[in-house]
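All protein chains but one are shown at their positions in the complex.
As written, the chains take the letters A, B and C, and residue 1 is the first residue of each chain.
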Amino acid sequence: MPLEIDRDKLLWIYRTMQLIRRFEEKYLELLNSGVPFGTGHLYIGQEAVATGVSAHLRTSDYIGSNHRGHGHCLAKGVDPIAMMAECYGRVTGTNRGRGGSMHITDARLGVLGVNPIIGQSMAHCVGAGMAINLRKGDDVAVSYLGDSAVGCGVFNESINLATIMNAPVIFVCENNQYAVTTPVEYAIAGKIIDRAAAYGIPGVKIDGMDVFAVYEAAGEAVERARGGGGPSFIEALTYRYEGHWIKDDHTKYRTMDEVDKFREQDPIPAFRSRVLAEQSLTAGDLDGIDAEIERLMDEMVEFAEASANPEADELFEHVFAEPVAGGQS
Amino acid sequence: MPLEIDRDKLLWIYRTMQLIRRFEEKYLELLNSGVPFGTGHLYIGQEAVATGVSAHLRTSDYIGSNHRGHGHCLAKGVDPIAMMAECYGRVTGTNRGRGGSMHITDARLGVLGVNPIIGQSMAHCVGAGMAINLRKGDDVAVSYLGDSAVGCGVFNESINLATIMNAPVIFVCENNQYAVTTPVEYAIAGKIIDRAAAYGIPGVKIDGMDVFAVYEAAGEAVERARGGGGPSFIEALTYRYEGHWIKDDHTKYRTMDEVDKFREQDPIPAFRSRVLAEQSLTAGDLDGIDAEIERLMDEMVEFAEASANPEADELFEHVFAEPVAGGQS
Amino acid sequence: MSERLLSYGEAIDEAIRQEMARDPSVFMMGEDIVGAAGRPEFWENLGGAYGGNRGLIVDFGPERVIDMPVSEMAFSGAGVGAAMAGARPIVDIMFIDLIGCCYDQLINQAPKIRYMTGGGYDCPVVFKTSYGGRAIPGLPKGGGAGVHHSQTMYSVVAHFPGLKVLTPSTPYNAKGLMTAAIRDNDPVMFLTHRFLGSVRGHVPEEPYTVPIGKADIAREGEDLTMVSIGGALPLCFEAADTLAADGLEAEIVDLQTINPIDEQTVYESVEKTHRLLVVDEDTPVASIGRDVAARVAQNRFGYLDAPVTSLHSADVPVPYSAALEEHMPPTAEKIVAAVNEMLVAF
Partner (left out) sequence: MSERLLSYGEAIDEAIRQEMARDPSVFMMGEDIVGAAGRPEFWENLGGAYGGNRGLIVDFGPERVIDMPVSEMAFSGAGVGAAMAGARPIVDIMFIDLIGCCYDQLINQAPKIRYMTGGGYDCPVVFKTSYGGRAIPGLPKGGGAGVHHSQTMYSVVAHFPGLKVLTPSTPYNAKGLMTAAIRDNDPVMFLTHRFLGSVRGHVPEEPYTVPIGKADIAREGEDLTMVSIGGALPLCFEAADTLAADGLEAEIVDLQTINPIDEQTVYESVEKTHRLLVVDEDTPVASIGRDVAARVAQNRFGYLDAPVTSLHSADVPVPYSAALEEHMPPTAEKIVAAVNEMLVAF
């Protein structure tokens, strides 16, 4: 089917996927050159998912994310400059250096947080959905989860609760086929998509390497949620090209043939070929975006390098909103 | 279809259902006459479930139970005399008075425990199943759960784990249509039985007021598990005739019409009519059992009344298997 | 001030009702907090499976008084998420023994949000639950509630920086602390004692707050400081009366907030009395009671005329049999005995 997405949106999609990709490549490059990042998990390969979903979101919508959250945040509009500064642990970061890669948040954008305790952010999204219903709004909350979360307790509780509360939540399961080193077919009994059906909510399984497929499925789900139709579930089959975390050697648990197979389905070149073939965008459009992103990457690293670390006495700030009556030792 | 259950088993079934019923009626009667029981939850109305299941179990099989556990325990063979003494808090009780109605256990009978933290005993049964597999045994573990547990996190984790471990566990969901005052149709999204299907394990929904239906479904599930066929799921539709707990007034949240509707399906008279109609047992057989149970009930109460409470200094016993090196304050 | 009497339970209900009327972003959720979910014909009579909240749903509707499925993890997490999204949820967890089912949200999520976001998010959620044993000494022997319905265990939530933990002890401070908790921009755990529900006391009708993080001098005295935690207050009063008959005047400091603790008030009392006894129904190991004792021993050592002492429940799981359970918690007699020992010991 031909694309029915307008030019601005197509440009946004390309820009977003490329931004995520380049942000992460830069992260890896910096890490390898000795920048002392803490832990972090790369999204490279999965860009189509967050991008296709966020294409339907507005500032006042919410997202809840897991440990592999750079892409979710960037697609929701988080400033890459502040995000990289956060990864550096700088006071100029999204979280003033207190969160790091695994806890990026942005209250102005409804980013409830990258959250590395598997599955727990699903419940936050249900709560955001309940708050939206309470104020009779038409915002939505997107809950990103990995395939491993399907086996977690909080998965069952959260989808059940979202359903009975008719909360406007879209559960987006990024099935990248591994949980650390554990293949999904070992860890998850039955089919992921059947788990959603069991709650009686709409569920769809899509090719998560194809941004158009994601765009379409997410569009329906978001529209349904905004219109009061309640939660739905999307399983996006995808793949991470790098190790589980920044120091993981993935050759220890999977073949390079398998990795290559998914590299051939890389969503970014696939997007490029398709929009060029259908003449929706020109090479000039895309190259312009690439160049713009490169400039941004330089600026981002410069900013992070130049930024200050938090001062030692900040250690005791922001435990509570205000100092408490009796004081603390 | 005519009954294909031998006479001894039929006698056992009647005796077990009647024992559970009379135990609980006695419990209520004692409570109303001022015996200071702690909390407790009555199984009256649900007798067919535990009985139909336990008809297939042997001493070395395991059961894990929830707060409404008197029936599960009695059906597995726990001595009613020791159980009533436990409810009295006597040192002669199953748990030396330390557990009470909500924590009845019996290590010799594989009763892993009545367990009032909803759902948590499901995981114990998975572990028992894993231990059975480890020793290459052909025992099974039965996990009893209420309808509310279907919405709990541990439900998802336990069934998923049992499935991927191919553990010999039979999950028996007693859908008595309420969790305290909350109707199941409010609390549980979708159909309970579809939840099981999502794990790709066999699941069946049966009339839990009909002991023969339970007997048949449980027989298949137990046989499958013993033969290495892994876990399965049974949803038994049933009803509790009394309040949620011993002081609950159920007229506050449901109609007496509804209660009466299920009282008409009472499993014990239904069993009686059927076996008499089909001439599998005689009225004399059944009356003999009734009389025997009445004598047992008297003996049970006498024993509990006559038993001693634990001595105060027992408070510090059984925290650990042996006193610990450094001692304790 | 009028001598209007309410029970502890009613005082809390009143605070919730007044704050719900005042602020439309306040809502409440929990298992069976109304009962008969989805069946409005029953709501008139109902108010929670175990009392409380009567009529709340009739006034505020099922959008703001929401019965939950048995899913502590999801709905405590939903409380956190709703709070981050601008609402002010009150999350009712039936009893403290259940926190093992949602502990990550209580200790890893809610308390850390403000800190790890560098102040980016408020998290104004109230977790309300109950604690404490049930065996009343002197009752006919029989059963208590068993180990999973009788624990105190608040020390394991008080451990974590970022969570305010309250243990109101009277109808007056229960109402004021609940009002303060709902208005607070940080996560607050509001802990009621299972036994205090029907205790009556003076409660003004108009809304008021009792400050979080502030201890209360419940009784003045010169000879000894008793730090009381939550449900220990009536025991401390009883013991103080007995001691007074022997000429020993105990000052009772009711902690009210068990994290962060009002050290200053405790220190000032000890500076005056030179003796400290902490009474804490929780089991002793890594408890809030021993914490208070340790702070005093470290920071006011020079003032002490006797060993700092803390009195707890016996260090065992709660047994069902009342014949055992009655020996477990602190009692007025044990307090008096501990004071006497403390005075002899030095």
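FYI, contacts are C-beta pairs under 8 Å (C-beta built on N, C-alpha and C of every residue); 3 or more make two chains touch, one makes a residue touch a chain.
Owing to the predicted nature of the structure, the values given are computational and were not obtained by experimental measurement.
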TODO: List the shown chains that the missing chain touches in the full complex.
DONE: A, B, C
Task: Option touching the unshown chain, where C:Pro140, C:Gly247 or C:Gly302 are the choices - done: C:Gly302
Task: Hidden-chain contact residue, picked from the options B:Thr16, B:Asn66, B:Ser101 or B:Asn160 - done: B:Asn160
Task: Touch criterion as defined above, residue of B:Asp106, B:Asp147, B:Asp210 or B:Asp266 at the omitted chain - done: B:Asp106
TODO: Sort through C:Val65, C:Ala85, C:Cys101 or C:Val279 and give me the one touching the missing partner chain.
DONE: C:Cys101
- [ ] Out of A:Asp138, A:Glu185, A:Glu264 or A:Glu278, point to the residue that touches the absent chain in the complete complex.
- [x] A:Glu185
TODO: Using the touch rule from the top, list residues of subunit C that touch the missing partner.
DONE: 97-101, 103-108, 111-112, 115-116, 146-148, 153, 155-156, 158-162, 259-261, 283-291, 293-295, 297-299, 301-302, 304, 306-310, 315-317, 319-320, 345-346
Task: Hidden partner interface residues of subunit B, rising order - done: 62, 64, 93-99, 103, 105-107, 110, 112-113, 115, 117, 120, 122-135, 141, 153-154, 157-158, 160-161, 164-165, 317-322, 324-329
Open item on the list: Just checking the interface: what residues of subunit A touch the absent partner chain?
Closed with: 35-39, 86-91, 95, 97-103, 115-120, 148-149, 151-154, 179-183, 185-188, 244, 248, 252-254, 309-310, 312, 314-316, 319, 328-329
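Here is the rule we use: only the chains that are shown with their structure count from here on.
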Task: Longest centre-to-centre distance from subunit C, chain (CA-based) - done: A
Open item on the list: If I average the Cα coordinates per chain and compare with the overall Cα mean, which chain comes out closest?
Closed with: C
- [ ] Provide the C-alpha centroid distance between subunit A and subunit B, rounded to the nearest whole angstrom.
- [x] 45
Open item on the list: Counting only Cα atoms for the centres, state how far subunit B is from subunit C in Å.
Closed with: 35
- [ ] Two or more other chains in contact with one residue: find those residues in subunit A.
- [x] 153-154, 157, 160-161, 164
TODO: Mark out which residues of subunit C touch at least two other chains, giving numbers and ranges.
DONE: 69, 71, 73-74
